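The complex appears here without one of its protein chains, the remainder shown in place.
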Amino acid sequence: MTFPGVKALDHVDFTLRKGEIHALMGENGAGKSTLIKCLTGVNNFEAGEIHIDGISEAVRNRNTLDAQKHGISTVYQEVNLCPNLSVAENLFIGREPMTKLHTVNRKEMVKRAQKLMNEMNLPVDVTRNLDEYSLALQQMIAIARAVDMECKVLILDEPTSSLDDSEVEKLFNLMRQLRDRGVGIIFVTHFLEQVYAVCDRITVLRNGQLVGEYPIAELPRVKLIAAMMGKDFDDLASIKPEGGLHGGTESLIDAQGLSHAGKIKPFDLTLARGEVIGLTGLLGSGRSELARAIYGADKAQTGTLRVKGKEVHIKHPIDAMNLGMGMLPDDRKAEGIIGDLSVRENIILAMQARRGMTKLIPMKEQEEIADHFIELLQIKTASRETPVKQLSGGNQQKVIIARWLATDPDFLILDEPTRGIDVGTKTEIQKLVIKLAQEGKGIVFISSEIEEMLRTCNRLAVLRDGAKVGELSGEMTQELVMKTIAEG
Amino acid sequence: MTTLKKITQKQLFLPLFSMVLVMLINMIYDVAHGNPFYNFFTISINSQGILYGRLIDILNRGSEAAILAIGMTLVVSASAGTDISVGSVMSLAGGVCCVLLAGFGNVNVNSYAVPLWVGVLAGILTAGLCGAFNGFLVAFLKIQPMVATLILFSAGRAIGLLLCNSAIVYVNVESFKMFGGYTWIFPTPLLITAGCVLVTALALKFTALGTYVQAVGINKDAARISGYKSAAIIFLCYVVCGLFAGIAGITATSRIYSADTNNIGLNLEMDAILAVALGGNSLGGGKFRLSGSIIGAYTIQAITTTLYALGVSSAQAPVFKAVIVIAIVTIQSPVVKAYMKKRKAAKQLESGKEVHAS
Partner (left out) sequence: MKKKRMNSNSILLMLTIALFVVMYVSGCIAYADKGFTKLQVFLDILKNNAGLICVVCGMTAVMITGGIDISVGALIAMECMFLAVGVEQWGLPAVALLPLMLVIGLVFGMVQGYFIGYLEIQPFIVTMAGMFFARGMTAVISTQQVSITKSELMTKLSTMKFNMPFAIGAYTNKKGKLMIPNVSIYVIIALLVLVATFLILRYTKFGRSLYAVGGNQQSAALMGLDVKKTRFKAHVMCSFLTSIGAICYVLNTMCGTTRQALGLEMDAISSAVIGGTLLTGGVGNVIGSFFGVLINGTISSLVKTNGKLSSAWPNVVTAILLCFFIVLQAIFARFRKKD
């Protein structure tokens, strides 16, 4: 399986045994979802074979239905059931028990559904609508559907992301129960604790390649993190200035006890001029959510925020922008680019929002700004009027960086600015971050790649499972960071 | 080949192409009937000292749809939905205006009860209020545009009827007939349309309205992160759409110097939506061109006028409209687009293979 320019999955072997829970681990872009999509028939693959016990030939699934027929079922984070139907119907839709008159036998359906629920110890009244139950129960109902369809392989794709601790425990009990019945379970998660709580075996992917397969006992936490993030430093010379970066005395941001229910627990964070502070932790640890709470992308529910010493209340991103903030979101496609608009229009977008609707930036000035940033950031585009969706990912990212630089912010949040970008551009962006800090701006930098963080940041805040668990500064090494993530 | 493709991919290709096609049909028709081929384009000044000709007729009669199309374009772009209440709101605006001018309860008057400008302004503001109501439902309560505007679609006309006591209220005053009549040698509706288009075009040129609307229409979340208040912008678009519906309503009312609530603006919302689509604007929202919608509106009027000239009755004309709608949306359909792309790719692959073989 290859995507344009990048090999998403490169000669990966993966074996799932009967009756085991197998964790599939890796950071963003490691190839987890691509592997799953190949197994379930969502994506096609170019080379390789899938063998399933009991089927003599190699299996190639054309779509998810095919996969289900071959005994591979998937349950996603967002439940793929119909919230408006009863639990019983969700369990049996498409394969309802029929009466002699070829009508749906609702009685029989309810009876069988209730039996299934009782077998799995789920406290569910199957005649109620699905949306009357918690997300956790909905997920277990989805699993029940898969199990009842006699699946041999159950893929759980980040099922625990929106569950609380007791719900997670219930899910684990169900998973163990299924394992004992002989179902093979592939468990994808970002929560390390959960891997050690329930899994038998771990396969780690990195950059589309297999790092290895390990029994759980042979892979302690620190080693797992090392395997996921990669140990080898790049050979690139240090880009930090001699003596490193030093935060100024003027405090830009002072957050006390900010939180957003269900996403990030209360945290404190300060940032001074000239500082680059990194937020590190695994994906889903709350590093993006922390940044979004400060910026007002998700309105903070508790705590106080001081910007340049003054207490502020941010209701909408525009309020944050007027205080001199800017944020590059991690999901470039969903929250970054305005695809159909041109490079020029995308670059002046935030600047225009700050000026207001009535004060249009004169066309000549727009063009000058666009040309300036296209040259400064070396954006490769046919012209400044090309729709931004036609640019490559890296260049799109640069356009969004340009959008924020154009507003001349005091404080910039960069959430995964280097994701999906080639190495050369990565270094450029890192250098730019250092340069901005030297000019006296404050930067919050988020990245999945630890070496990148070490190279650019002078302080690191470490997050785990939605909480800030530590802060590092001075001499930082990769081992130290991993230890902090693992042990907090 | 490539230049041809470049031309056909231009956004204004579709409306202009349709326009040219209509003109051609007209020319053939004229020639077949022994008239000179340029008959369609002939413009003369008749005995009453006003411009006269089929082209002028189209420009005159297409005015209301063109005015509506301006507002509809903004609404479609920002909210990816259509405002189906505009025809009904037109009727209400006309009703409010006439009832005020005639005095409540009167059916036929020869003098104003209130100054002309009060009546006109009240009509337009009422329509603006209707737009605000629609905008509130769509932008803040997040109700699908079609459903939200369904309420005023059925209520607007009925409220107008109630105001008029279910009668047709005549305002027999020369100055009121002005908006639907002639100014110097030009039809006034044409001038009103030109004014509306000019104001909107200037707003698009000298303020950031276009950027705001399109950014919200294309990617609401990205626009939000970049500091745009999506709900407020969508709301604004509906208000503007309402105001233009009011202007169109006054124009239509003035033409017949009476509030014929049952018939003013009937089915015009469909014409306005069609104009937007024919203008090459996606009904899925996002990027828009005002000029496309305007040309689209006049193209539809040209088609209607041509059909009448060919002897098709006004009641039968919708059959052809249906064919046009289906043709446009089929071209825009994602499934058809994907199929074309696939076929093109297959063709390229084939020709590539041939090159390889040779």
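Lettered A and B in written order, each chain numbered from 1.
One rule holds for everything that comes next: a contact is a pair of C-beta atoms (placed from the backbone, for glycine too) under 8 Å apart; a residue touches a chain by one contact, two chains touch by 3 or more.
Just so it is clear, the structure is predicted and the values come from calculations on it, not from any experiment.
Among the displayed chains, contact with the absent chain in the complete complex occurs for A, B. Checked against the full complex, the candidates A:12, A:50, A:85 or A:163 give a single residue touching the omitted chain, namely A:85.
Interface note for the absent chain: among B:108, B:165 or B:348, the touching residue is B:165. Within the complete assembly, B:326 is the residue of B:24, B:185 or B:326 that touches the hidden chain. As for the chain not pictured, it touches chain B at residues 82, 137, 141-144, 146-148, 150-155, 157-159, 161-162, 165-166, 270, 273, 277, 283, 313, 315-323, 325-326, 329-330, 332-336. Contact between chain A and the absent chain runs through residues 64-65, 68, 79-85, 89, 93-96, 98, 102-104, 106, 125, 128-129, 131-132, 145.
Note that in this section only the chains that are shown with their structure count from here on.
Averaging C-alpha coordinates per chain places the centre of chain A 44 Å away from that of chain B. Residue ranges of chain B in contact with chain A, taken from their complex: 206-209, 211-212, 214-215, 218-219, 221-229, 286-287. Interface residues of chain A, counted against chain B in their complex, comprise 297, 316-318, 321, 327, 329, 334-341, 345, 348-350, 352-361, 403.
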